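In what follows, a structure is listed as structure tokens, so that the remarks can point back to it.
Here the complex is missing a single protein chain, while all its other protein chains stay put.
And then subunit A:
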Amino acid sequence: MTDVASRLAARRGAIVRNQAFWGVIAIVLLLAVNVVADPGYLSIGYNSGHLSGNLIDILRASAPILMIAVGMCLVVATGGIDLSVGSIMVVAGAVSMELLSGMDGTTGDAALTLAIALGIATVLGAVNGVLVSVVGLQPFISTLVMMLAGRGIAKVITGGQNTTADNDSFAWLANGYVLGVPVVFLLAIVIVVLVALLVRRSALGLMLEAIGMDSRASRLAGVKRRSLQLTVYSVSGLLAGIAGVFATASVMTVDVSRTGYQLELDAILAVVIGGTSLAGGKFSIGGAVIGGLLIATLDKTVVFLGVPAAATPAFKAIVIVVLCLLQSERVRSLFRHRRALRAQSQKEAVAA
């Protein structure tokens, strides 16, 4: 009896210590705030064959964030970072809008455009990957260059214009419904589940974490560091490309200076909310998904309550700082440990 109770208590402790749990609590709290402001906030309507309501809007808005958050999660697991996700989004958006604006609007055109846009996004991600894995540059420098150059590339592609295009099939990706649920959210979930199965049902996830913990040791243990890093940055680029397609297809316009702007902030925030340490070596895709949902909920809540949206980035940055501090608690205990060791060695030195 007491055994069961203690095990339950331990389980509860584990859940409470799990950072993603606090993410869920935060989502519930935000929704509760909305319900207080408007009791009908959570109601889900059903009209003309699809669900509608604020919750559905949140799900739809979360799709691009989920994509970049999962990509970032994998990169962070290897001890790296990808600052270029927002810029790769705008490049993918620019490529698709520029291509579609010169086409007829058939489904085939949409498919071709999608393939080219995602291909270019993957190539940009692979460039990051080569710079990090083969050339051996620090990840933040390589991806910082890509972050700033990427927006330049997008501007070159569209000639500095905000290109608009028309293609019903392409727009369906972001605005359509299947079984009443937004396509964009279903696609995002399918992709997340695929990635999660791939890394957690195979040894891939462990290998990524091994690189993040100690790149040298992982190499000695036979992990192919270079090809894995190359893959991870390419996948991050691909997912950012998908996010860019989602973000531009909903309005069928690419805004070269605003699409994906500062979304690396959202991706990093989603990852740290999910309990993934930015120091690398461990990751949680489920946590990143909760983080992404929380950010989408936060964005929608801010708009819904009429709080000036300009304050959101500063608030998000403060949350990142606080979560970084919480994560560094471990580092501090390490310091305490080392200090104790040093004191001990000093004592021994005095004794000798």
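Everything that follows uses one rule, which is that a residue touches a chain if its C-beta (ideal position, glycine included) is under 8 Å from a C-beta of that chain, and two chains touch if they have at least 3 such contacts; residues count from 1.
Quick note on the criterion: contacts and distances are computed from a predicted model.
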item	value
Name per UniProt, for the chain absent here [options: "Sugar ABC transporter permease", "protein-glutamate methylesterase", "Hydrogenase-4 component E" or "Acyl dehydratase"]	"Sugar ABC transporter permease"
Contact residue for the chain not shown (choose from A:60, A:300 or A:316)	A:316
Identified contact with the non-displayed chain, of A:138, A:227 or A:345	A:138
Full-complex contact with the absent chain, from A:50, A:155 or A:219	A:155
Contacts of subunit A with the absent chain, listed as residue ranges	81, 83, 131, 135-138, 140-142, 144-146, 148-149, 151-153, 155-156, 160, 262, 265, 268, 278-279, 308, 310-318, 320-321, 324-325, 328, 331-332, 335
